[in-house]
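One chain of protein is taken out of this complex; the other chains stay put.
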Amino acid sequence: MLEGAVLLLALVGLGLSAACLDARLGGAQVGAPFGEVARLLVQQRRRTLLRDTLLLRIGVISLIVAPVLAGIVIPLGDAPVADLAVGIVWFNAMEVCVWGSLWLTGWAVNSVYPLAGAYRLVAQGLAYELPHMFALITVALGAGSLRMGDAVQAQQGLWFVVWMPIAFLIYLVSALAMAFWGPMSQPVGTDLAGGVRAELSGPDRLLFQAGRYALLVVAAAAAVPLFLGGGAGPVLPSWLWVLVKTAAVLGLLVWVRHRVPAIRMDRFTQASWLVLIPLSLVQLLVVGIVVL
Amino acid sequence: MTLQSFLLLGAALFAVGLYGALSQQSIVMLMMGLELMINGLIVAGGAFWYFLAPETADGQVLVLVAITVMALEMAMGFAVVTALFRAREVDLTDEAKDLKG
Amino acid sequence: MVVTEWLLKRAADHPRPFVVSAEHGTRARLLGEAEIARRRWRPAEPASEADLLVICGTPGEEFEAAIRTVWDDLPGPRARVDLPSDATPPSIGQALNRAVAHLADKDAQWRDAAARAGKPWSPDADRNSDSHTPDGGSSHHGHDSHASHGQEHDDDGHEGGHHEHHMGNPGGLPMAGRGPDRDGLSLDRLHVSIGPILSDWPRGLVVESVLQGDVIQDAAVRWLGSGESFWAEPWNKAAAGHPVTRAEAGRRQAAAYLDSLGRLLSVSGWSGAARRARALRDRLLADAPRAELAAPYRSFERQVRRSRTLRWMLRDVGSIEDGDAVSRLDGWLTRTRAAIDALEDETPLDGAPPVRHTLHPGLLVGGELATARLIIASLDPEPAVAHA
């Protein structure tokens, strides 16, 4: 119960900080996200012809539920909310559920650009998912377990980021992709007038944006038990270390958004399949040999 | 929760899927029926493992195979639809009747 | 009620403006964008995100209809600002202040919402806005009805792959027809007008496209309104006999390149670099001396040139006789630097203004929307330039 409250608090706090940092880096006032929340709370809904309201509601609500469910297996300090034996696969599955949310949102509003954004999302998902899975499997192989807690335990001596750096880099790329953020933000790209979210307004848009930031936070937070030794660190208590490390990864992800242009999937897919997948397999092989 | 209740679920899913596979004209819908049938098999496989022989992993392997078959079935299905569609703009089973041997 | 009022005020502190440049609106747009950047408001990227619609210049009839569509679809609270072609920085500031006050005015917004709720909403049959094309949007819901695929229709031939028997029209919309696509399949065709109200989009451009999925299968280009004389103004003045220095023309030209760069970078999804380009453009137009501009421009140029991702994404995009998008980007960067370096050249101007690209619709055919946007942004085309 307590862990659940902490998880929600951390999601809200870190999400808002990420939004504020993003506004700051984007040249706006730091408080802009709060103004945006106020604006969306009082905003009316947009209307489009023949929209599928049921699917739209499912899409938008599941977009915020999925990252919370993904977050329950991430240890905040010592223990996660739910210590599943297959936590790493669970995390992966919940993050894939987001594809469904976005697809539903893009489809249900019945408009050209959101649907094109949804197409892009599927292309992006298929491009990043395999290297991403291999990166997660590499961690599981190193830990000898699919439990997040075991992965942290296995890093007592040496953090995984040190001896599986390629997997970590691939994880960071896929973290951007799973939160459709920064260079991987084509599904909600400016060139599509906002893509999937183009027709959302008011409460729908608020939930959508909140879900997106929650995803970003969860993607950053999962890097901590997977690669950065969980709560390990001197002096500070472990929960604080988790927080600090999460904030650092989160800051990096937000910063990248302002430094790198968006990556188109027709080009990235080829790079992903011809470069990232072989690289991740080599990393897997190296870790496999070391573990043996 | 008994073996019977799980198998009943599996049988119900299988029957619904069978109805779909037999009655739907559109190939995509037909494949949805097949998916549901395999879904029923998966339920049965998992139930057999848990309620009859949890010591060996046979049931689990069966489920794993069924999941893979589901994915392969879909991949093949869509490849065939694409080829058919390219050749003659057909996406209904009835229109491909002449493929009958 | 109190809460609503408080939220409205907070929201009005952080408005999301969307700037539309209509005919003769380039000057007002640049001043408006500079003022918005100075106030550190976050521009709305798609118009649908905005609560402040800023119209620059004097839209013609068709343009005004497109604006009205966007405005009708804009959820409240909302405010519209019109900046005439001869707007000055103080008048723009006042107009924006009024708009913000209107946004925070509960009673006014309430009346607006009540007036809208009163009249039944119907999607316009002929829309020309960006994300407001429910007609286009819904036609992906299928081609014809079942019957047209049945045996009885097979005899009358395939008429080039089209089946446009409008058997029924849900929501008053025709069903989409089919046509051959680039991969040898025959898929639904969706007729969508891209533009004229889009962010980072050439003023007045409408691309009438036929989409299959997100691939443009056919395109036609239309311009609302004629060419704009703002960027060619120094040359026009010189041609009319007024004394104009090379520095003045170079300043205008460098600002034009930076404006184009800002669009290209923004469409490439690199808002950070786009913002730098626009900040430099605004300082150029505010008559900042060369010493203040050269160093920041060099740093900006270095950043853009060093981005390998940008090159990877722009390579082979929109290849025409003078190269692809990368070479056009490089050309803009080089010429901007030359123009900034020559900002103290007081010799009189001669010659003609640099020719801007035109947009050949064939360039867009076969590309996805993303590529098409990049091609258009990398050309930053104009209709035939109006010389005085």
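In this document, chain identifiers A, B and C correspond to the written order of the chains, with residue numbering beginning at 1 in each.
Rule of thumb we're sticking to: a contact is a pair of C-beta atoms (placed from the backbone, for glycine too) under 8 Å apart; a residue touches a chain by one contact, two chains touch by 3 or more.
As a working rule, contacts and distances are computed from a predicted model.
Visitor: Looking at UniProt, which of "Proton-conducting membrane transporter", "NADH-quinone oxidoreductase subunit J", "Autoinducer 2 import system permease protein LsrD" or "Formate dehydrogenase subunit gamma" names the chain we cannot see?
Guide: "NADH-quinone oxidoreductase subunit J"
Visitor: In the full assembly, spell out which visible chains the left-out chain is touching.
Guide: The undisplayed chain, in the complete complex, is in contact with A, B, C.
Visitor: Any idea which of A:110, A:185 or A:201 touches the chain not displayed?
Guide: Only one listed residue reaches the unshown chain, and that is A:110.
Visitor: Give me the chain A residues in contact with the hidden chain, please.
Guide: Missing-chain contacts on chain A: residues 50, 52, 54-55, 58, 84-86, 89-90, 92-93, 96-97, 99-100, 103-104, 107-108, 110, 119, 122, 125-126, 129, 146, 266.
Visitor: In terms of residues, what is the contact footprint of the unshown chain on chain B?
Guide: Listed in rising order, the touching residues are 1, 3-9, 11-20, 22-29, 31-33, 35-36, 39, 42-43, 46-47, 49-58, 60-61, 63-65, 67-68, 70-72, 74-76, 78-83, 85-86, 91-94.
Visitor: Contacts of chain C with the missing chain: which residues?
Guide: Where chain C meets the chain not shown: residues 138, 140-146, 149, 167-168, 170-171, 175, 180, 182-185, 187, 213, 216, 218, 316, 318-320, 360-367, 371-372, 375.
As a working rule, only the chains that are shown with their structure count from here on.
Visitor: Rounded to a whole Å, what is the gap between the Cα centroids of chain A and chain C?
Guide: 30
Visitor: What is the distance in Å between the mean C-alpha positions of chain B and chain C?
Guide: Computed value for the inter-centroid distance: 48 Å.
Visitor: Out of chain A, which residues touch more than one other chain, so two or more?
Guide: none
Visitor: Under the definition above, what is the set of chain A residues touching chain C in their complex?
Guide: 23, 25-29, 31-32, 34-36, 38-39, 41-50, 109-116, 119-120, 183, 185-186, 189-194, 198-199, 201-202, 257-264, 266-267
Visitor: Report the residues of chain C in contact with chain A in the complex, numbered from low to high.
Guide: 4, 7-8, 10-11, 13-14, 16, 37, 40-42, 45-49, 51, 73, 75-77, 113, 121, 123, 130-138, 140-141, 170-171, 173, 190, 192, 198-200, 211, 213-214, 265-273, 275, 307, 309-310, 312-313, 368-371, 373-374
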